[in-house]
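Removed: one protein chain of the complex. Kept in place: all other protein chains.
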Amino acid sequence: MLTLPELGLYFSFLLFLVGLAGVMFRKNILFMMLSVEILLNAANLAFVCASKLTGTMDGQVVMFFVMAVAACEAAIGLALIIALYRTKASIEADDLKALRG
Amino acid sequence: MVSMISQWILSLLIFFPLLGAVLIGLVKDNQTARHLAVAVSVLELIFSLHLVAHFNADSAAMQFAQDLAWLPRGTGIRYTVGVDGISLLLVMLTTVLCPLVFVSSYSSIESNVKSFLALFLILESAMIGALVSLDLVLFYVFWEAMLIPMYFIIGVWGGKDRIYATTKFFIYTVIGSLLMLVAFSYLYYLHYQQNGVFTTSIIELYKTAAGLPADTQLWLFTATAVAFAIKVPLFPFHTWLPDAHVQAPTPGSVILAGVLLKMGTYGLMRMSIPMFPEGAHRAAPVMLALSVIGIVYGALIAWRQTDIKKLVAYSSVSHLGFVVAGLFAFNELGYTGALYQMVNHGVSTGALFLLIGVVYERRHTREMSEYGGLAKQMPWYAFFFLVATMGSVALPGTGGFIGEWLILNGVFQTYPAMATVAGTGVILGAIYMLWLVLKVIWGPLKNEENKKLLDCSPREAFVLATLSIFVFLTGFLSAPLLAHTEPTMKRLQESVVNKAAYKTELVIHGRSQEPLKVMMDH
Amino acid sequence: MNYQAMLAAILLIPLLGALLNGFLLRSAPRVVTVSVATLAIFIPFIFSCLLFFGPVNAGEVVRTDLFNWISVPFQGGHLDIPFALTVDRLSAILLLIITGVGSLIHLYAGEYMSHEEGVYRFFAYLNLFVFSMLSLVLGANMVVTFLGWEGVGVCSYLLIGYWYSDEANARAGMKAFIANRVGDLGFLLAMFMSVKLFGTVDYSKIAAALTNELAANNAPMITAIGLCLLLGVTGKSAQLPLYIWLPDAMAGPTPVSALIHAATMVTSGIYLMTRMSFLLVHSHTAMTTIAVIGACTALFAATIGLVQNDIKKVLAYSTVSQLGFMVLGCGVGAFQFGVAHLMTHAFFKALLFLGAGSVIHAMHHEQDIRKMGGLIKKMPITGWTFVIGTLAIIGFPGLSGFFSKDEILYNAWTGPFGHPLLWALGAGAAACTSFYMVRLTYLVFFGESRVEHAHGHHGHGHDHHHHHEIHENPLAMTLPLMILALLSIVGGYVSMPHAIMHTLGVHANENIITEWLSPVLASAKEVMSAGHGEEGHGSASLEWGLMGASTLVMLIMSGFALSLYKVGPKGGDSIANAVGGLYRLILDKWRIDELYQGVIIEPLKKVGDAFFKFGDRALIEGIINEGPRGIYLVTSVLSDVQSGLVRNYLKVVFIAMVALCAWILI
Partner (left out) sequence: MNLSLLSFIVMGITAVLLSGVMITRRWPVSAAMVLIAIMTLLAGMFGLLEAHFAAAAQIIVYAGAIMVVFVFVIMLLNLPPEELRYGGVTVGEMILIAVSVFVAVGLGTKVGQGFLTTGLESMGVAQGESVAGGHHMYFPASENVKNVAASMFVDYLWAFELISFLIMAAVIGAVVIAKKRSAEHADAA
């Protein structure tokens, strides 16, 4: 018999796949960040399901922390986008290759 | 009130310099920042006096302990700190050296003053943390935290080849740390396998580790000992030291020689030997041989250097060879001597690096041939130089003598031949140090540029005089100082000789008890 | 004031003097500096006299524990080393010599150094030296003795290099310190062995613990202790093979040579051997080695002394040679005569050095005896006291050297560890001594004056205001000479030979020094007499015979020297030319320094260089640097994967995730 949390974990996997595709195939940093939000939401879903599965509150607490981290990420990331747009007049991810080894 | 202070004193000592670092960030003016750093470190020194005042010298337990929850319960990782006879002297050495270093940095550091001071305070905090932590993870965190400020101190304020030196320093140390981490993780896992709970408490792991089979012990011992040997540095892991010392700014060299190197020997004394007594026994001949080779090797190389700082750096290799040899003599004479020699080496070599800094600031060279005859122009400088030299060559009446005497005596009781070879290091030590004195202090004042050198400023004289006093104080007041370490040394000897677990316990504001298992269950 | 406090005061007052002069009185007038320094030795001298004639004379041993110095748990018990001082009959003699001769030399030095600037440094070092020397002889255990042992070494280092602006002086100081350090290692090892064997380093406790059984069961260890102590002695007392530092040490101011390198520091080895006599006598090997080393040194150094032209160098080699006599005395079991010779030597050699200093002072630092001559007319007090010193050292009958030296020579033949061969070596050394001392004295004080001539060439006009008129020095310099001359005459009667005593009708079993030191040497005597059934195989006739022989040799050699050098310093040239190669070899001090330099120092330097170049730079650094190069090759391939595009990094994450899920499925 399928239970809710198990199904939720599966959905979270699918959501994660789609989000990852978004980050991989979009070159606009804004879209990438939106996709990252999906990734984080998928993770949150997994945490809540795990909390339900194990019967503890740990998962939910961690989900809350993830949410806080997501907020930070959004704040810093968007600030970076603004700063980037100001200096390069572009938010194309492919323009940023400083990490090339 | 006192028990309240005693309970929190170690945490205060760890985090107070961090607070100081934050405050320095808020200050605008460089000069104010310097004063502030000195004030913070002096306050730290005053706080640390509480340890001496209230330390129970009859006990080998971990005193002033604090045991708090830190990471989630199931991991077994806790915030556990405490001080015993081994760490007490080293904590005091750290808190004494730091103010002196800050005072000396008034003239040696000119650029990015605030960042330097903040990094240095962070370093102090990490050093004290590493010395007092009784939890492997906590120890590891502080151990790595020491690395980062030092990396920047050498890399930003260092000499010409600073990047090379600091990278080398970093890579060497990190490789060692990783080995140590692997060993600790395996031990952590073994403890779980045997007892069904996770713990990183050093006190608990003493029991587990001592019961392991000899082979396992040998492996774990080797992994940890290599990590510490790199930090010491023991021959043949020493090549990072001359580079780091030569490139580091004066305060960096002082604290590197004074405290950071002692972390290696401290680690051997706190972790490797008592945790894996059986392994230590098996590895002892190798460790002794390496340290004796290091003594002679370092001394001979030191003799042939023309760069003053390099000479002193290689002398550190030689001196720390003595310390390691003392540790592996496996008797109280050796341990006590090693511990005492750590302190003395910190004082006398610290003084030597400060002295080098004094002339380097004036002449911007470290070549011996550029100097000569400074005694004529700088009589006080010559005086301090001689005192530091005498401390370094272990003249009776200086602390170095007590340390080296105890070490050689201890080694002699178990390995007479090794002690005899190591004893030649005493002769070679005199040769290279007096050679240095001959070339820098004595002789005719030939170089025109040296003829207008100024003698030590009052500030420099203050720092050097303080260290000189310590050189002699440790030489005569060794009995009361060593009394603090005696029970710990006895306990260590019991554990090593019987190859049994090192037994100790936490003393939390006055009462002795097992480490707290459950504190915050609702 | 009780005796314990007095004992502590004896040690601490010189230290106080050193600190006062070194720190507080740096800019004080010269007279203050000198008075403080001299008083800091003279007050302890008074205390020493009180002790000497009080409790020590009564046979007591005064002991005081100042503080607990080192205290370490050890083998279930405790190794406690207090900073303890003790004075018995042996150390009392040395106390008197150190403080007494020391006071005289301080007084003398005040005048001698009158042309120097910043003498506070000199007197601070000198007082510090006396402090170290006192802790050497007063120490109740080996570690306190070692404090003094190394302390005198470092003070000697500082004083030899006092005129540091000349690098040669500083180098001589360094050489002294390092040669001493080699010996110190021996002392250290002896300490460690006694900790291992007895669990203590306290002399009295070792003596109590050392039973005949223990000694018999641990014979190799006892021998090893003895040989290690001997190594220490060769360093400090300038014996073969470590004597090389002492002649160079003459670079220091002459009062230093008198105090340190004649009267006190170099004799500490004899003190140590006498102190440890109860242990040494258990090892036949060690004693024989000591005796052989002493005898060889005595002869060897004396041969070098024959041809030296520097007034202080001659005295230096003479000191080495005389120290050889003392070590020989100890080695054959006649410790009391070693000490007696130590004392008489302290008197006459201090006198000779101070006399030499007086000459050098008057001649404005000229030390070459070929440029002296006929000085006795200009400096009568210096001259005649010097003659007394010479007579004493060559063993002119009736003077101090005669008694102490002849007792040693007699014992070298007949003593418990004696051998006629040892006597022969000693007698040869004594013959050489007679020759070079008479040569020295004659060339400096008698004959034609060669002074004006030499200085005439030097005066380039700018020197005109300097009066080269040589005249006697003031009382502060001559008074010590006179006192020491007196002591050189009478000092030897403490060790009057039996034969003479009997002839003179003195009714005593033993001479004064033997009687005085009998408590200290009792256990050693016991062991020696047990080892050698018949007590002394000597006789009065043998004693007379040996005495006569050495006096005869002395007279012949002195006469030979006088006849040779009557014509001036070139008198010896005919012999020198006859044995040209040998002469040059001896003039170059047998080239021992060069030997050490070539065999030990230079190879060690090369090893150091090799360690640095091949060990550190090539081998260790090579491994360290090449290892990462291999890693670098791998990483340079891998780094192409790092495109810098976030997208590509994420693909890796994606692949990993899919692989993880696939792994779970399978």
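Per-chain residue numbering starts at 1, and chain names A, B and C are given in the order in which the chains are listed.
In the analysis below, a contact is a pair of C-beta atoms (placed from the backbone, for glycine too) under 8 Å apart; a residue touches a chain by one contact, two chains touch by 3 or more.
This is a predicted model, so every value here is computed, not measured.
**Q** Identify the visible chains that the left-out chain touches across the whole complex.
**A** Contacts of the omitted chain with visible chains: A, B, C.
**Q** Across the whole complex, list the residues on chain C that are touched by the chain not included here.
**A** 651, 654-655, 658, 661-662, 664-665
**Q** For chain A, which residues touch the unseen chain?
**A** Against the left-out chain, chain A lists 1-11, 13-15, 17-19, 21-22, 25-28, 30-31, 33-35, 37-38, 41, 44-45, 48-49, 51-58, 60-61, 63-65, 67-76, 78-83, 85-86, 91, 94.
**Q** Determine and list the chain B residues touching the chain excluded from the picture.
**A** These residues touch the chain not displayed: 69-70, 72-75, 520-522.
Throughout what follows, only the chains that are shown with their structure count from here on.
**Q** Which category does the touching pattern between chains fall into here: line, ring, star, complete, or other?
**A** Graph shape, chains as nodes and touching pairs as edges: a line.
**Q** Measuring centre to centre with CA averages, how many angstrom lie between chain A and chain C?
**A** Centre-to-centre distance between chain A and chain C: 83 Å.
**Q** For chain A and chain B, let me know how many angstrom lie between their CA-based centres, rounded off.
**A** About 46 Å, centre to centre.
**Q** With chain centres taken as the means of their Cα atoms, state the distance from chain B to chain C in Å.
**A** The computed centroid separation for chain B versus chain C comes out at 38 Å.
**Q** Which residues does chain B have that touch at least 2 chains other than itself?
**A** None at all.
**Q** Got the chain A residues that touch at least 2 other chains?
**A** If we look for residues of chain A contacting two or more partner chains, we find none.
**Q** Could you pull out which chain C residues touch chain B in their complex?
**A** Chain C residues touching chain B: 67-75, 79, 83, 143, 146-147, 149-151, 154, 157-158, 161, 164-167, 169-171, 174, 177-178, 181-182, 184-185, 188-189, 191-193, 195-196, 604-605, 607-609, 611-612, 615-616, 620-621, 624, 628.
**Q** In the complex formed with chain C, which residues of chain A make contact?
**A** 13, 16, 20, 23-25, 27, 32, 93-94, 96-101
**Q** Which residues of chain B touch chain C once you look at their complex with the stated criterion?
**A** Chain B residues touching chain C: 171, 236, 239, 242, 297, 300-301, 303-305, 331-333, 336, 372-373, 375-376, 386, 390, 395-397, 401-402, 405-406, 408-409, 412-413, 416, 419-420, 423-424, 426-427, 430-431, 434-435, 437-438, 441-445, 476, 478-479, 482-483, 486, 489-490, 493.
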